[in-house]
Structures are given as C-alpha cells and as structure tokens.
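The other protein chains are all here in position, but one chain of the complex has been omitted.
Then we have chain A:
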Amino acid sequence: MHYTELEKTISARQPKLHISLRPSLLSVLTLLLGLGTAQLAAASTIHAVGVENQYANVISQIGGKYVQVSAIESNPNTDPHTFEASPAVAREIAAAQLVVRNGVGYDSWAKKILAADPNPKRQVIVVQNLLHLPDSTRNPHLWYKPETMPAVVKAVAASLSTLDPAHKAYFDANVQKFDASLQPWYAAIASFKAQYPNTPVAVTEPVADYMLQAAGCDLKTPWNLQADIMNGTDPAPQDVSIQNQLFKTHQVKVFLYNQQVTDSLTASFLHNAKAAHIPVVGVYETMPTGYTYQSWMLAEVKALRAALEHGQSTTVLK
C-alpha cells in the first residue's frame, strides 16, 4: 500500500519520470521484502546439514552439485555423545533447508535447536524414525546397521525433490548409484559371516555392534560395561573382570576399540588385549577424514577380516 501511494504521488507530480522510476522502485521493494529469499533464488543450491558427518557425506552424494552440505560433528578426537552446541551451530542448523540427524538421544541438542526455531518449510529427517525404532533403543550407532543408509538416501532424495522438483531425476539416479556402491560392503559382511561364523569378539563401546551382529559375531563384552563406557559412568568390577578374563583366557578373537572414547579403563583393556596377543581393530563414531561412508564401512570389515586372517591389528584407519 505504502509503495503504491508513494508511486502515485511521484507519478502525479512528475509524469515524465514514471517509466524510469518504476524499475528502481521494484528493486527497492524486493530488497525490502527480504534479502534472504533474493539470495537463495540467485544461488539456487539447497543448504543442508548432516548433524553427524557420515549423514552429511551421504546427503552430498545424493544432492551433488545442487546441494551445499555442512557437517556439525566431525572431529575424530572427541566423543560425539558429549557434543555441546554453540550459537553459530544453532544458527547454521536453523537456517538449513534440510537437516538429517540420528536420533535415539545421540543428538538431542539438535532436536532442541530445531524445536526452538520452527520452520514448516524445513525438511527434517530423523534416522531413528525412518527405521521405526523406539526411544528405548539401547544402541544409538545406527549408521553401522547395513539397512540404515539405503533408507536414509531414499528419504534424502524425496526431501531434495520437494525442495527442488526440477532435479528429481538427478537425485533418484544418485540413489541408484549409492545403493550399488554399498554392494562391496554387503558382500564383505556376507563372506566374513560365511567364513568366520560366530566369531567371539570384545568391544569397549557398542559403536560397531550392529555391523558385528550382521557379520555373525558373538559379542562377549557384557552390555552394562559397554553402556557404562559409552555414558561415562562407573563400571561394575564384575564386568571389568569378565572383560579382562576374555583377553587372558583367549576367549575372543578380536578386540574392537573405540578411538573416540578413551580413558584409563579402556587403555587398560587395550593393554591387556595386546599382552594376550589379541588383534585390535579401531572403530569410529564419526567418519574419519579421507573416507566416504561406503569406503569407511568397507575398511572396518576389511580390518576385522585382517585381524582373523593374519592376526593383524588396525588401531587407526588411514
């Protein structure tokens, strides 16, 4: 209203200027209506956030050149469970058009940020809900489950197609490509399971438990000890004794050690495993640098295999 009135007065007073003034007024209007919309329309890439860097990696594989992805949790030297969000992170998540987060209490801070700044246009994918898992799910490390990422990429492609319908075919083709690229990992898991059935293993935390179960491993470490190490609470001496006994009496063939949560207790387990000549395989909560999701998962299975075939330790993925 205000601008049309202004326009009228101007045009009434100076009819000659009418034509030349109109475009500039329009641009002022657009500017005033919102800088953000104007910028996004110009850039036309979708801004997406993967709360854990493995999800960010998968989004960028599906979205390709039409998506600009950032990851929040990607430091391989810290424990993602204890992440604390800064205001900059909160702004980044609130501004994103697509957010993929894990759920199962792993990134509840991100849930709070999203709830604090509701936006009906924002697409949010919670992996826990995709897999229909209840909140009481004990192990939050869902990305080690072989069936997780195919479901995630499907949901990501659907969300991207909603945001950018013109490139739906491109996103769908990338889903096909992604699913195909997971096959070597599936094959490695299947051949491990066939060749080394019921392999007894010990772990510190339940990080890779889903993958170990898929590979037919027998998890010997008591669940309470895994949960205590994951949550940073006091372990029961009985559980610690059971774990040490597993190494001492060679009841396990491999020890999977979480590189992102270490303390004097996990260090003592590492020491005992090495003393008993039990090969150690390092596992990660977030994707280590230099890997894609697929190559990372494949590397973990290969390391597990090398441990059984040659008794070789792979403490750090390079």
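The working rule: a residue touches a chain if its C-beta (ideal position, glycine included) is under 8 Å from a C-beta of that chain, and two chains touch if they have at least 3 such contacts; residues count from 1.
Methods note: contacts and distances are computed from a predicted model.
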The complex lacks one chain in this depiction; which UniProt name from "ATPase", "Hydrogenase maturation factor HypC", "Cell shape-determining protein MreC" or "Cation ABC transporter permease" does that chain carry? "Cation ABC transporter permease"
So one chain is hidden, and I want to know which residue out of A:Ala90, A:Val240 or A:Ala306 touches that hidden chain in the complete assembly. A:Val240
Which of A:Ser136, A:Thr249 or A:Ser264 sits in contact with the chain that's absent? A:Ser264
Out of A:Ser161, A:Ser181 or A:Asn224, only one touches the absent chain, namely A:Asn224
Residues of chain A touching the missing chain are 77-79, 81-84, 222, 224, 229-241, 244, 259-265, 267-268
